[in-house]
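Step one of this worksheet: look at the structure below.
Heads up, one of the protein chains got dropped from this complex, but the rest are sitting where they should.
First chain written, first letter: the chains are A and B, and each begins at residue 1.
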Amino acid sequence: MITLASDFGTPYPAAMKGVILSRCDARLVDVGHDFPRQDVRTAAFWLRETLPEFPPAVHLVVVDPGVGTDRAALVARAGDHALVGPDNGVLLPAARELAGDDGVETYELEIGDPRSSTFHGRDVFAPGAAAVHDVGVDRLSELDDVAPIENVVDLTFPDPDVREDGATGEVLVVDGFGNVVTNVPGDVLADRDAVAANGDRVPVVRSYAHADAGVRVVTIGSHGNVEFAVNRGRGDEAFGLSTGDRVELEW
Amino acid sequence: MITLASDFGTPYPAAMKGVILSRCDARLVDVGHDFPRQDVRTAAFWLRETLPEFPPAVHLVVVDPGVGTDRAALVARAGDHALVGPDNGVLLPAARELAGDDGVETYELEIGDPRSSTFHGRDVFAPGAAAVHDVGVDRLSELDDVAPIENVVDLTFPDPDVREDGATGEVLVVDGFGNVVTNVPGDVLADRDAVAANGDRVPVVRSYAHADAGVRVVTIGSHGNVEFAVNRGRGDEAFGLSTGDRVELEW
Partner (left out) sequence: MITLASDFGTPYPAAMKGVILSRCDARLVDVGHDFPRQDVRTAAFWLRETLPEFPPAVHLVVVDPGVGTDRAALVARAGDHALVGPDNGVLLPAARELAGDDGVETYELEIGDPRSSTFHGRDVFAPGAAAVHDVGVDRLSELDDVAPIENVVDLTFPDPDVREDGATGEVLVVDGFGNVVTNVPGDVLADRDAVAANGDRVPVVRSYAHADAGVRVVTIGSHGNVEFAVNRGRGDEAFGLSTGDRVELEW
């Protein structure tokens, strides 16, 4: 199985699929191709949340603003999974989550003389993913085109500051519903009926529809973190928040 | 085969796919994941039109504004098909269409202690769909996690009023091209060259391109109902119509 994620929209992902299917008969599963364009951090977050749901697979990830520069192409082995994509940090949070105690092994993927300098998804990463799939994740180090690499670009998400009387955190992403996903762990909301969220007192609810339509709330999102939300509305607009903004909770 | 439909956008559907593929090797087919958010009625309409094209399958449907409340999770058996989704009516129009004379059997799906209260697509419905697929639609009542349920939330579309000299109906949905789909049966247009549509006389055409670009028309849509449309334009804008609006035809 090969999963595919990118910020390509249409039709570049199909070119990658054609390349892969010309080389192997893997099952292909789209993770999504409308991640915010060239936003490595947002893609890294969603991949960390999503890829661990999959059975062992090769995960092709192309959010690659540095295409055609000297940034390396990577294969990251993470337990029974492998991730293939650019060396800009986008693979690492998901790889660590998938690897657990095994740790992540990183390899440089060296495809000589790719057809283009502007579409390595098609010309480097798709052939790389097909090659890893064909040889098998546990034998990927035997591939001629890969070599161990130590210093890769990392990407981490900031830790929140959780105190006795509140927490300070950051907006990691906003989802398509407008729910504002923070880095504050959801368990700070346990047994609370209400908190001050960026200064305004709002109810703590089990899920969106436990409040009336239009009411601002905080809840625990599917990733386990505190979300700022509005039942049947957009939390980002109601709270005036976007990715990277600071959030304050007080109780 | 498991089909998937939701209002999730990206990347939540991929989490559902990962969960399913961790549990079974069903072929997955996307019906669509950009149904209007939290609009149960529109999704119910399109599923009724679309799912009957499929061979026997399990259909996972998650348009679920009540996630995390006490609304039940359902499995609806409809002939050789099964539908899995929330008890808010979204499954019923398609289920009735698929079941025909067999009638629809409804079961409550009881997944104890789901991981989240905000993403039952991943934590309840995807595991449920995989379980139904694995046991087989004709044996789904043998699953430990399902129990017959009688009183479920229904959803029906209004009947039009068809008279000697005209018809009064309602806009059911507007499609992506802007074509306005009504509940008035298309056969009222048979052998007519023109009708008054909400007061203005417009031609009756076999398909959009039988009128000049920009001309307002009525035609019979692919679902068999009267559509208000514009060749190479948007019928919803030209007629000033949206979902739920009343339409009047006179001849």
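Going forward, a contact is a pair of C-beta atoms (placed from the backbone, for glycine too) under 8 Å apart; a residue touches a chain by one contact, two chains touch by 3 or more.
What you see is a predicted model, and the numbers here were worked out from it, not measured in a lab.
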Item to check | Identified contact with the non-displayed chain, of B:Phe35, B:Tyr107, B:Phe125 or B:Phe228 | outcome: B:Phe35
Checklist entry - Of B:Glu49, B:Asp64, B:Asp145 or B:Asp236, which one is in contact with the hidden chain? => result B:Glu49
Checklist outcome for this item: Interface residues of subunit A toward the undisplayed chain are 8-15, 17-19, 21-22, 28, 37-38, 65-69, 115-119, 122-123
Item to check | Sites on subunit B contacted by the missing partner chain, in the whole complex | outcome: 1, 3, 5, 29-35, 46-47, 49-55, 175-177, 206-210, 219-222, 224, 227, 232
